[in-house]
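The complex appears here without one of its protein chains, the remainder shown in place.
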Amino acid sequence: MENSQSSSFSLPLRGVIPPMVTPLNEDYSLDTESLEKLIHHILEGGVKGLFILGTTGEGPSLPYQLRHEMVQEVCRIVASRVPVLVCITDTIFSEAIGLAHKAHEAGAAAVVTAPPYYFPLNATDLYQYIEQMAAALPLPLFLYNIPSHTKTAFSDETILKAAKLSNVIGYKDSTCDMLGFHRLHPLLDVNFTQLIGPEELLGEFVLMGGHGGVSGGANVFPKLYTSLCQAALQGDIEKVVKLQNKVGEVSATLYSLDGQSGTSVLQGIKLALSVMGICQEHLAPPLRQLGKEKKNMVEKFLNAFNF
Amino acid sequence: MENSQSSSFSLPLRGVIPPMVTPLNEDYSLDTESLEKLIHHILEGGVKGLFILGTTGEGPSLPYQLRHEMVQEVCRIVASRVPVLVCITDTIFSEAIGLAHKAHEAGAAAVVTAPPYYFPLNATDLYQYIEQMAAALPLPLFLYNIPSHTKTAFSDETILKAAKLSNVIGYKDSTCDMLGFHRLHPLLDVNFTQLIGPEELLGEFVLMGGHGGVSGGANVFPKLYTSLCQAALQGDIEKVVKLQNKVGEVSATLYSLDGQSGTSVLQGIKLALSVMGICQEHLAPPLRQLGKEKKNMVEKFLNAFNF
Amino acid sequence: MENSQSSSFSLPLRGVIPPMVTPLNEDYSLDTESLEKLIHHILEGGVKGLFILGTTGEGPSLPYQLRHEMVQEVCRIVASRVPVLVCITDTIFSEAIGLAHKAHEAGAAAVVTAPPYYFPLNATDLYQYIEQMAAALPLPLFLYNIPSHTKTAFSDETILKAAKLSNVIGYKDSTCDMLGFHRLHPLLDVNFTQLIGPEELLGEFVLMGGHGGVSGGANVFPKLYTSLCQAALQGDIEKVVKLQNKVGEVSATLYSLDGQSGTSVLQGIKLALSVMGICQEHLAPPLRQLGKEKKNMVEKFLNAFNF
Partner (left out) sequence: MENSQSSSFSLPLRGVIPPMVTPLNEDYSLDTESLEKLIHHILEGGVKGLFILGTTGEGPSLPYQLRHEMVQEVCRIVASRVPVLVCITDTIFSEAIGLAHKAHEAGAAAVVTAPPYYFPLNATDLYQYIEQMAAALPLPLFLYNIPSHTKTAFSDETILKAAKLSNVIGYKDSTCDMLGFHRLHPLLDVNFTQLIGPEELLGEFVLMGGHGGVSGGANVFPKLYTSLCQAALQGDIEKVVKLQNKVGEVSATLYSLDGQSGTSVLQGIKLALSVMGICQEHLAPPLRQLGKEKKNMVEKFLNAFNF
């Protein structure tokens, strides 16, 4: 059965599920050789799943053909070792659904959607969109709140209402808004998975009851993030503070190579992976790869960084 | 020669170039019969061009196959009577370029792009994107500033720099920011076309030196908008004020049927066109068509409205 | 009769009513000698009133004693030649009312208030505040919308409701939002005065039916702004465009001496007046006066500028 994997994870999903980058060749085709190396590198770090084609995966910049290929290849390489979550966020409804079917066929565990990101939507628009989508999906759905990129945000009310749909099983929050977590957490079912995007907040999010993180840095240093998450799940505060500070160092250097631009996180991650020999640094337009000089800074950082 | 049309307009482009809606069937396929009626209706109103697949045209919500079909059909029906401008704004670079080539083959006059609308870009990112795109285009390019939908805005500097690229020939401003117009206008070449999106500002924009408008309401009442633009080009202030107030009535009723939501403009336009028997009211997700009760309000408005 | 002046103007108030700067000595006391020169300079330019202690007048930065002195001195020097409008915007209700009484005693024509600027208020809060204030005032009241400084904005509904209070006679809009003007204008009484703050929009505002402007640049070049407003009132578009471009030059140079900071308008105006020998360039904290180098730039600009 191609989708045997979808029943292979129990809820809530706990731990680190990295938002994997999409390794590209210079002509923006999928670099499958690097993909194998990358997945091997990440899985060795003890992650509990893979989240592909999201923001860090450059999903919205990639042709559908490539996204389908990525889903196929990732599921093949992972071979059910961990659940694969496929981000299907799109402005074209039928393409989002098409990608979900591809994910199902390939053996992915679930799909993820942020609000469609061109038209600003009100709460009624958004809820009806989610309801319509959930009804058409062959897999469970995670909601993804990232108004910095989609403008439209999930309100508390929309999340609570959508969480009652039978195949909506979790929520990834990339708002940096811990207040929102505290408001929602006591109102959601204990099995409804709550994950956090910004890795700078992973420690406290899990300490306070969150289930895990979709941490971009886990592409580069998977063990740092899984150790941090584990320490938080175990209530080892001293270790949480120590490892969270290490994560802060990653943010302050690797994610700030091109000033505080919104895209410098992705630039830093791909550049580090390229220095480490895991994949190439190519980014699909509109993102730009950084120059030689930055590469030297990254090399220096990687040599000095330990945790 | 398939692109004979691209030389058929002189610069700057002056007048009203409506952002045409995309007539859809209930299954979201292109309703070509309605398309013929709609184009006939609009061209009769004296417009100076057609702008297709933009925001009002729901471009970002439509599958590429449908966008290509729309370009083909519009160019066929228009048959070079007015220039056709094709909006290619997208998050997938290669699809934007693909659509531009389709536009060129079909005989469109120019293409239009807003910034790609998922990743927030800084000025360097955006300029390099535009430069890379302009170099790959077979047609002249208009820039399109609509940060309410794309988040990323064109800064003055980016517009001035991009305006020096040989095939960048104009700029559509949907920011509602007249200060920006006044800053830029004296610094741009006299042949660089400046068009305004928000029709509530069309009169003063043209009075103060702008060239014309991409007015959504011209789908419904093309003559109202062309008369307003004409009055402004001729400096007939009394008429401008009178017609601009009429435009204000359209905004206050037809565009506010579902509160002040960001999508109510499109809902109102398609509903009015459906009441007038020109096309159906279907909107592609994530937009929602309005109910029966609103239809009655629109009927009443259309019966009472004259100018 | 000390308040004979309050009946000396007819509604709507038309023309340019400059937001006068407050001339200060180095120790931040009132420089009354400069005040005489400044008022003489401005009145010669044909303005229709004076607006004191507003944003350009640094009202919120000045001790109440100084504000009272300013009201007293301005009314004395103006001697009923034009109406004096006193801005009483404050976070302390009783001090705002106290200043209004001082204005009344001194012979001012009206007072002006923006929303109190510390607590963010909702529409109910704001309307009740205005209602409570209007009931306590000895003079007619203008509303002042400047959310860039107060955060809280007047909504259309609040303005329309407040405009029905018997002593609320006008509205100054500093939002740069021409859409708001077009929405409100047809709904307000013909005698309810509508003035615009941003001078870059003065021409079109008056062409489209607005009554006049509270233009900061009229401190420096009163005739430029009164000529522009006059041309607009007379429908002389060519002249409007020409003079509006001159106003644009002032913005692009004099108001941009310290980058695009929110305070560079005031810095530029006081520096120009100081170069012209009309008053000193001192600004009360938190504003900072600019250095020598900028003074030379201003001198050059003033020598070259003509209209």
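We call the chains A, B and C, going by the order they appear; numbering starts again at 1 in every chain.
Please note the rule applied: a residue touches a chain if its C-beta (ideal position, glycine included) is under 8 Å from a C-beta of that chain, and two chains touch if they have at least 3 such contacts.
The shown structure was predicted, so the numbers you read here are calculated from the model rather than taken from an experiment.
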Partners of the unshown chain among those that are drawn: A, C
Residue of C:Glu36, C:Glu105 or C:Asp125 touching the missing chain in the full complex: C:Asp125
Positions on subunit A contacted by the hidden chain, ascending: 176-179, 182-183, 186, 198, 200-201, 203-204, 207-209, 235, 237-238, 240-241, 244-245, 248, 251-252
Contact footprint on subunit C, counting only the chain that is left out: 28, 55, 60-63, 91-95, 115-122, 124-126, 128-129, 132, 148-151, 259, 261-263, 284-288
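Just so we're on the same page, only the chains that are shown with their structure count from here on.
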Overall pattern in which the protein chains touch one another (line/ring/star/complete/other): line
Most contacted chain pair (by C-beta pair count): A-B
Distance between chain centroids, defined by C-alpha means - subunit B, subunit C (Å): 38
Geometric centre distance via CA averages, subunit C-subunit A, whole Å: 51
Residues of subunit C touching at least two other chains: none
